[in-house]
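Of the protein chains in this complex, all but one are displayed in their positions.
Chain IDs A, B and C follow the sequence of writing; residue 1 opens each chain.
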Amino acid sequence: MILSIKALSVKFKGLIAVNNFSMDVEKESFHSLIGPNGAGKTTVVNALTRVVPSTGTAFFEGFDLLKMPPHRIINVGVARTFQNLELFKNLTVMANLFIGTIHKINYNFLDEVFNTRSYKSEQSKTLQSIIEIAEMLGIKRYLNMPVSSLPYGTQKLVEIGRAVISRPKLLILDEPFAGLNDQESEKLKEEILRIKGLYAITILMIEHDMKIVMSVSNKITVMNFGEKIAEGSPSEIIQNRKVAEAYLGDRSYFRS
Amino acid sequence: MVFQQIIAGIITGSLYAIVALGLVIAYKVTGVMNFAYGYMGMISAYIFFTCFSMVGMNYILSFFIAIAFGSFVGYAVERGLLRPVRNISPASMVIITLGLLLVLEGVALQIWGNNYQQIPNLLNGLPLILRFNGGIIVIPQQNLLILGVVTAVIIALILYLNLTFQGKAMRAVAQNEEIAKLMGINSSLMMSISWIISGSIGALAALLVAPQTFVYPDMMLNLQIMGFTAAVLGGFESIPGSIIGGISIGIIENLVGTYISTNLKTTFSLAIIVAILIVKPEGLLGSAKARRV
Amino acid sequence: MKKYLYFIPFVLVPLPFAGYPFLLSIFVLIGIYTIAAIGMDVLTTWAGQISIGNAAFFAVGAYTSAILVVNFHVPFLIAFLISGLFALIIGIVVGLPALRVSGFYLAVVTMAFGIAVQQIIGVFQITGGYNGIRNIPVPSFWIFKASPLYQYYIVLTIIFLIFIVLSRISFSKSGLALFAMRDSEIAARSFGINLLKYKLAAFGSSAALTGLAGSLYASAIGFISPSQFDLTLSLDLLAMVIVGGAGSVMGVMIGAAFFVGLPFLLSGYNISITIIQGAVLILILLFLPKGLLQIFKIKDLFKKKVT
Partner (left out) sequence: MKKFFVFSVILGLLLTFAFAADSSSFGVYPDKVVIGTFQALSGPYAIIGQGMLKGMKAYFNWINDQGGINGRKIDLLVYDDQLNPALTVTDVKRMVEQDHVFAVVGGLGTPGCLAVMGYLNDNGVPFVYQGSGAPQLSNPPKEYVFPVQPNYDLEGHLIARFLVQNQHKSKIAVMYMNNDIGQQELDGIQKQLADFNMKPYMTIAYNPTSADFSSDIIKLMSANPDSLVIAGLITDTIRIVTQIKQYGMNIPIVTIYPNADPAFIQLGGKAVEGVILTGWVPIPTKDNPDFTTKFDQYLKIYQKSYPNEIPSSYAAAGFIAAEVFSHALELAGPNPTRDGIVNALDTFDNWNGILAQGITFTPTDREGKTSMYFMKIENGTFVPISGWITLK
């Protein structure tokens, strides 16, 4: 068990978005978090990465994420992507990937100014890892282009690349397949699985596309109205009555 | 004396409030912080002066010509200057309005020359005198008029924005232009209207204050700065907020001037305002905007 | 190293003008405003924070240096460094509200700070009140006599050093952390960027650069009083960045040259400078939204890799 969430609650101005939510993520598993729109999935992720304030605990390898300053979370090995793409849009792909490694960089301001040896070696190491990741994701030729000029699918890849380059133990993906066509989705799925295997990453994914969720997940947690309503393997979830009820009326999920 | 100072603060504050109001209307819909706002009003004051004192038209006619001119300036500035560059950064937008300020200041000087000009009060009767336990507060009718006009404008605006279709459409554009467009709202018309309203409020403010300040190119300098501060203190997007912001600043200034220091009055007043903003970063009546990520 | 060659023409520029010290004084002023405007650029273009109160840092630098040199006979170089340091500290303090407020709220907070500093300077004795401080000497050092030519090279050297530092950090941890913060605070934080640290660093370094410029200004003009550091100066600094070309030292230099040069060229012809200045500002932003740098087609030196 790599992440253990206990009694997580998030309130917005009196409105309860997540209520007493608990969940465990196994090491190196592919764990999906699903639920109808407004179920509170993204809020759980935002709480874990300290984008929104919350109560409860979320232990990750002995650290309570909910007690950590937001900028320290990446240091313990948790990286994420965002539902609506939070790329650094005025920067190039290369700079975006660079920022993914920034927490690991050891040199300080004076090293930069005086071009010291440690600066140079760190810098070339970083550039190397950028090229490596870019090659792997097939975005090497875009490295010097501003991200805002790239197609949406490529931007998604860059965002995943930015998270992966930080060498996380837990990678949180917030609807990575939204807005992609079938072909792009298939490609992205393969990339994600390849990266997962290559770096032995645990993945926690929020996703609407049931076909993909069912095909990649080891375990699925289902949320509705801010609470957990079911948990289990894909086959268990498919047969769960509560889940079917929750999705009733939200026909978009039956598209596949 | 506290009570006297608070009353006096409300009077001064109502001037800040009306300037803040005009700034907020334009900001809400088009997102522009207009640094030339007071100077646009100043031109209208000169127009009034020209009609009334130089041409010899009657007061009411001159007044409406000046207001109409103000709304035209608002329309022209939005259409001609800001619309073509809608998507540049807020800082660039500030600089465009700074350029406009310089032009208006220079133009006024070139056209109307280097004399202070005078325009009369609309109401010239005996001032309202309130006496209480030894203190006295004198409110000239013009100031009562300002108070009344500010109240009327606010009520009218709130009714307009909440009850009429156009007002609702404007609020929709203010909240999300893209969605408003999809819903078939003519967002470009709404932006023009917001600047027309803003421009006429600016002209109104200048006309109301001109009998006190006299008419000259920099007559609105202080009011404009205080108007900004009031707008921000109130929450920048909130119409009642700009009024509360303006009046609070008027009162804060007077109390600081009376009990703390006169030569550091502005400093202490601004320090209090900054302190309020640190506690409530979205202003007194503003709402915190949570961005979805 | 090719980018450093761009400075060669600037080294040579004074040669034809050695006989016209007043032209050199203008170049010195352009240089001084360039330094202050780079301070503004770091804050707005790099870190994405808005400020219309930077004139206050300029004043802090000018007064610190003038008081030390005139009242305490401190050598200029030391006074210069102290003024930068003092401005840095004040800048960090002013940056604190930026952790809570943003956008136009921050603009008004910084404007309030600018107005307050002007008033505080006017009230205190040590600053000479509203009467200001005069007879601030022009620095001289070793064999270099106090002259506009010498001042020119001091200013040019400082700009060159700033240029080196900025181009070195632009594709390193510090620079990219600022850019990241500008583009998305949420994502920046998720990737380990401490917003507190970088916002304060942005305000601190912006203030320090502006303060250093203020120190040079005090000695170049020889007289300082509160009215020189008003809201107009803050807005002008912002305008220099935007008119010239945000995010580029060369662009900012062009902006500063525009702001010092235009009134100078027009001041003798009895035409309204403000109308022309305002109209040109508007036209530039309407037709060259990226600033004058666009026409000169000078390569955007250190943004090349980044944006």
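Convention: a contact is a pair of C-beta atoms (placed from the backbone, for glycine too) under 8 Å apart; a residue touches a chain by one contact, two chains touch by 3 or more.
Since the model is a prediction, treat every value here as computed from it, not as a measurement.
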{"item": "Among shown chains, those touching the left-out chain", "value": "B, C"}
{"item": "Footprint left on chain C by the chain that the document does not show", "value": "2, 5-6, 8-10, 12-13, 16-17, 20-23, 25-26, 29, 119, 122, 129-132, 134-135, 217, 220-223, 225, 227-228, 260, 263-264, 266-268, 270, 272-275, 296-298"}
{"item": "On chain B, residues whose C-beta touches the chain left out of the figure", "value": "1, 4-5, 8-9, 11-12, 15, 105-106, 109, 113-116, 118, 127, 135-138, 140, 143, 209, 212-214, 216-218, 221-223, 253-254, 257-258, 262-263, 265-266"}
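The working rule: only the chains that are shown with their structure count from here on.
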{"item": "Maximum inter-chain contact count - chain pair", "value": "B-C"}
{"item": "Closest chain to the centre of mass proxy, which here is the mean CA position", "value": "C"}
{"item": "Far-end chain from chain C, centres as C-alpha averages", "value": "A"}
{"item": "CA centroid of chain A to CA centroid of chain C, Å", "value": "41"}
{"item": "Multi-partner residues of chain B (at least 2 other chains)", "value": "293"}
{"item": "Where chain A touches two or more other chains at once, by residue number", "value": "51, 82, 86"}
{"item": "Residues of chain A that touch chain C when the two form their complex", "value": "49-51, 69-75, 79-80, 82, 86-92, 94-95, 98-100, 102-103, 105, 107, 109, 112-113, 115, 119, 123, 144, 146, 162, 166"}
{"item": "Touching residues on chain C, where the partner in the complex is chain A", "value": "164-165, 168-169, 171-174, 176-177, 179-180, 182-184, 186-195, 305-307"}
{"item": "In the complex with chain B, residue positions of chain C that touch it", "value": "44, 50, 52, 97, 100-105, 107-109, 111-113, 115-116, 119-120, 122-123, 186, 231, 235, 238-239, 241-243, 272-275, 277-282, 285-286, 289"}
